[in-house]
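Data first, discussion second: the structure below is written as structure tokens.
With one protein chain removed, the remaining protein chains of the complex are shown where they sit.
Our next item is chain A:
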């Protein structure tokens, strides 16, 4: 007997490769989107800091804009620097 597979339609869910479930700022799941967005994924990406914490991009930008003096990671209070080459 020989089985010839012509087409395999699979189902998969995508997820961010992050070290946490939820965004530390908006508390919404990473796999969802930030409160200002409607659509997850490409439209509401994650960014990583050099401290290895990650957030919804929109959330951390909002946070950084509100910080007048020093730009710190809201989780660990280190100076916030985007991790190179990770944001697409």
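The rule is short, and it goes like this: a residue touches a chain if its C-beta (ideal position, glycine included) is under 8 Å from a C-beta of that chain, and two chains touch if they have at least 3 such contacts; residues count from 1.
Keep this in mind: contacts and distances are computed from a predicted model.
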item	value
UniProt protein name of the chain not shown, from "Anaphase-promoting complex subunit 2", "Proteasome subunit beta", "Probable trafficking protein particle complex subunit 2" or "Ubiquitin-fold modifier-conjugating enzyme 1"	"Anaphase-promoting complex subunit 2"
Which of A:23, A:46, A:60 or A:73 contacts the chain that the document leaves out	A:46
Contact set of chain A toward the excluded chain (per top definition)	1-18, 29, 31-32, 38-42, 46, 48, 86-88
